[in-house]
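All protein chains but one are shown in place.
Showing subunit A:
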Amino acid sequence: MSSSSTTTTTTRLLMLKASDGVTFEVEEAVATKLGAINNMVEEEGSEDLICLPNVNGKFLGMVLEWCKKHANNNTNSDKGNDEVNKWWDKEFVMDLDQNTLYHLLMAADYLSGTELVDLLTEKVASMIRGKKVEEIRETFKIKSDFLPGQEEEIRKKNSWAFE
(Lines give C-alpha, C1' and ligand atoms only; values in the text may rest on other atoms or scores of the structure.)
Protein backbone atom coordinates (compact mmCIF):
# COMPACT_ATOMS: atom_id res chain seq x y z
CA MET A 1 0.00 0.00 0.00
CA SER A 2 1.48 3.29 -1.00
CA SER A 3 0.75 6.06 1.37
CA SER A 4 2.06 9.10 -0.42
CA SER A 5 0.60 11.63 1.98
CA THR A 6 3.00 13.76 3.95
CA THR A 7 2.11 12.34 7.32
CA THR A 8 5.01 12.39 9.71
CA THR A 9 3.85 9.46 11.83
CA THR A 10 4.97 6.14 10.45
CA THR A 11 2.09 3.79 9.79
CA ARG A 12 2.38 0.52 11.63
CA LEU A 13 1.93 -2.60 9.55
CA LEU A 14 0.12 -5.65 10.83
CA MET A 15 0.43 -9.17 9.52
CA LEU A 16 -2.86 -11.07 9.35
CA LYS A 17 -2.74 -14.82 8.88
CA ALA A 18 -5.82 -16.63 7.55
CA SER A 19 -6.86 -20.21 8.36
CA ASP A 20 -5.22 -21.52 5.17
CA GLY A 21 -1.91 -19.84 5.99
CA VAL A 22 -2.31 -16.94 3.54
CA THR A 23 -0.93 -13.76 5.06
CA PHE A 24 -1.83 -10.13 4.46
CA GLU A 25 0.22 -7.11 5.34
CA VAL A 26 -2.07 -4.22 6.22
CA GLU A 27 -1.79 -0.81 7.76
CA GLU A 28 -3.02 -0.72 11.32
CA ALA A 29 -5.52 2.02 10.49
CA VAL A 30 -7.09 -0.25 7.90
CA ALA A 31 -7.20 -3.43 9.97
CA THR A 32 -8.57 -1.73 13.05
CA LYS A 33 -11.74 -0.93 11.13
CA LEU A 34 -12.50 -4.47 12.22
CA GLY A 35 -13.57 -4.49 15.86
CA ALA A 36 -11.98 -7.86 16.61
CA ILE A 37 -8.56 -6.76 15.34
CA ASN A 38 -8.85 -3.43 17.08
CA ASN A 39 -9.40 -5.29 20.36
CA MET A 40 -6.44 -7.59 19.76
CA VAL A 41 -4.16 -4.67 18.97
CA GLU A 42 -5.25 -2.84 22.09
CA GLU A 43 -4.95 -5.86 24.34
CA GLU A 44 -1.83 -7.51 23.00
CA GLY A 45 -0.04 -4.32 22.13
CA SER A 46 3.22 -5.08 20.36
CA GLU A 47 2.22 -8.29 18.55
CA ASP A 48 2.43 -7.68 14.80
CA LEU A 49 1.27 -11.10 13.63
CA ILE A 50 -2.40 -11.87 14.14
CA CYS A 51 -3.73 -15.34 13.42
CA LEU A 52 -7.33 -15.65 12.30
CA PRO A 53 -8.13 -19.36 12.33
CA ASN A 54 -11.80 -18.89 11.46
CA VAL A 55 -11.44 -17.02 8.16
CA ASN A 56 -9.84 -18.31 5.02
CA GLY A 57 -7.61 -16.24 2.77
CA LYS A 58 -10.13 -15.63 0.02
CA PHE A 59 -12.69 -14.01 2.28
CA LEU A 60 -10.18 -12.28 4.54
CA GLY A 61 -8.76 -10.67 1.41
CA MET A 62 -12.19 -9.41 0.39
CA VAL A 63 -12.94 -8.08 3.86
CA LEU A 64 -9.61 -6.23 3.89
CA GLU A 65 -10.25 -4.82 0.43
CA TRP A 66 -13.45 -3.30 1.78
CA CYS A 67 -11.62 -1.95 4.86
CA LYS A 68 -8.94 -0.31 2.71
CA LYS A 69 -11.47 1.46 0.55
CA HIS A 70 -13.35 2.79 3.53
CA ALA A 71 -10.21 3.77 5.46
CA ASN A 72 -8.91 5.67 2.42
CA ASN A 73 -12.18 7.40 1.72
CA ASN A 74 -12.59 8.42 5.32
CA THR A 75 -9.20 10.18 5.48
CA ASN A 76 -10.52 12.80 3.09
CA SER A 77 -12.90 14.81 5.16
CA ASP A 78 -14.90 15.60 2.07
CA LYS A 79 -18.67 15.85 2.20
CA GLY A 80 -19.06 13.74 -0.89
CA ASN A 81 -17.38 10.85 0.92
CA ASP A 82 -20.60 9.34 2.08
CA GLU A 83 -21.75 9.11 -1.48
CA VAL A 84 -18.43 7.69 -2.67
CA ASN A 85 -18.62 5.01 0.01
CA LYS A 86 -22.21 4.22 -0.85
CA TRP A 87 -21.41 3.91 -4.51
CA TRP A 88 -18.41 1.74 -3.82
CA ASP A 89 -20.37 -0.47 -1.41
CA LYS A 90 -22.95 -1.03 -4.09
CA GLU A 91 -20.27 -2.14 -6.53
CA PHE A 92 -18.70 -4.35 -3.89
CA VAL A 93 -21.81 -6.44 -3.27
CA MET A 94 -23.33 -6.23 -6.73
CA ASP A 95 -22.11 -9.45 -8.30
CA LEU A 96 -21.50 -11.61 -5.26
CA ASP A 97 -22.98 -15.08 -5.53
CA GLN A 98 -24.90 -16.44 -2.59
CA ASN A 99 -22.13 -18.72 -1.36
CA THR A 100 -19.51 -15.95 -1.35
CA LEU A 101 -21.97 -13.60 0.24
CA TYR A 102 -22.66 -16.01 3.10
CA HIS A 103 -18.99 -16.72 3.74
CA LEU A 104 -18.18 -13.04 3.60
CA LEU A 105 -20.98 -12.24 6.03
CA MET A 106 -19.69 -14.86 8.46
CA ALA A 107 -16.13 -13.55 8.12
CA ALA A 108 -17.22 -9.96 8.66
CA ASP A 109 -19.27 -11.03 11.64
CA TYR A 110 -16.36 -12.96 13.17
CA LEU A 111 -14.09 -9.94 12.66
CA SER A 112 -16.72 -7.55 14.07
CA GLY A 113 -16.76 -5.38 10.99
CA THR A 114 -20.08 -3.84 11.94
CA GLU A 115 -20.52 -1.63 8.87
CA LEU A 116 -19.62 -4.44 6.51
CA VAL A 117 -21.98 -6.83 8.32
CA ASP A 118 -24.70 -4.23 7.84
CA LEU A 119 -23.96 -3.92 4.15
CA LEU A 120 -23.93 -7.68 3.56
CA THR A 121 -27.00 -8.32 5.71
CA GLU A 122 -28.87 -5.69 3.74
CA LYS A 123 -27.74 -7.36 0.51
CA VAL A 124 -29.06 -10.77 1.59
CA ALA A 125 -32.30 -9.13 2.77
CA SER A 126 -32.76 -7.46 -0.62
CA MET A 127 -32.40 -10.87 -2.27
CA ILE A 128 -35.14 -12.50 -0.21
CA ARG A 129 -37.81 -9.80 -0.27
CA GLY A 130 -41.13 -10.78 -1.78
CA LYS A 131 -40.28 -14.48 -2.09
CA LYS A 132 -42.45 -17.54 -1.64
CA VAL A 133 -42.06 -19.65 1.49
CA GLU A 134 -40.66 -22.55 -0.58
CA GLU A 135 -38.03 -20.27 -2.13
CA ILE A 136 -36.92 -19.15 1.33
CA ARG A 137 -36.58 -22.75 2.50
CA GLU A 138 -34.49 -23.46 -0.58
CA THR A 139 -32.26 -20.40 -0.06
CA PHE A 140 -31.53 -21.11 3.58
CA LYS A 141 -31.60 -24.92 3.32
CA ILE A 142 -34.43 -25.21 5.81
CA LYS A 143 -36.78 -28.17 6.15
CA SER A 144 -40.27 -27.49 7.39
CA ASP A 145 -40.75 -28.97 10.85
CA PHE A 146 -44.47 -28.31 11.09
CA LEU A 147 -46.88 -31.14 11.76
CA PRO A 148 -49.41 -31.80 9.01
CA GLY A 149 -52.06 -29.09 9.06
CA GLN A 150 -50.05 -26.72 11.24
CA GLU A 151 -48.63 -24.79 8.35
CA GLU A 152 -52.05 -24.45 6.78
CA GLU A 153 -53.33 -23.06 10.05
CA ILE A 154 -50.63 -20.36 10.12
CA ARG A 155 -51.24 -19.51 6.48
CA LYS A 156 -54.94 -19.03 7.15
CA LYS A 157 -54.25 -16.47 9.87
CA ASN A 158 -52.73 -14.06 7.37
CA SER A 159 -53.95 -15.42 4.07
CA TRP A 160 -53.84 -11.92 2.55
CA ALA A 161 -50.04 -11.90 2.91
CA PHE A 162 -49.83 -14.82 0.47
CA GLU A 163 -51.76 -13.07 -2.28
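Throughout what follows, a residue touches a chain if its C-beta (ideal position, glycine included) is under 8 Å from a C-beta of that chain, and two chains touch if they have at least 3 such contacts; residues count from 1.
We adopt the following convention: contacts and distances are computed from a predicted model.
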For the chain not present in this complex, what protein name does its UniProt entry give, out of "Eukaryotic translation initiation factor 3 subunit I", "Trafficking protein particle complex subunit", "Ribosomal RNA-processing protein 42" or "F-box domain containing protein"?
"F-box domain containing protein"
Which parts of subunit A face the unshown chain closely enough to count as touching?
79, 98-99, 102-103, 105-106, 109, 117, 121-122, 124-125, 128-133, 136-137, 140-146, 151, 154-155, 158, 160-162
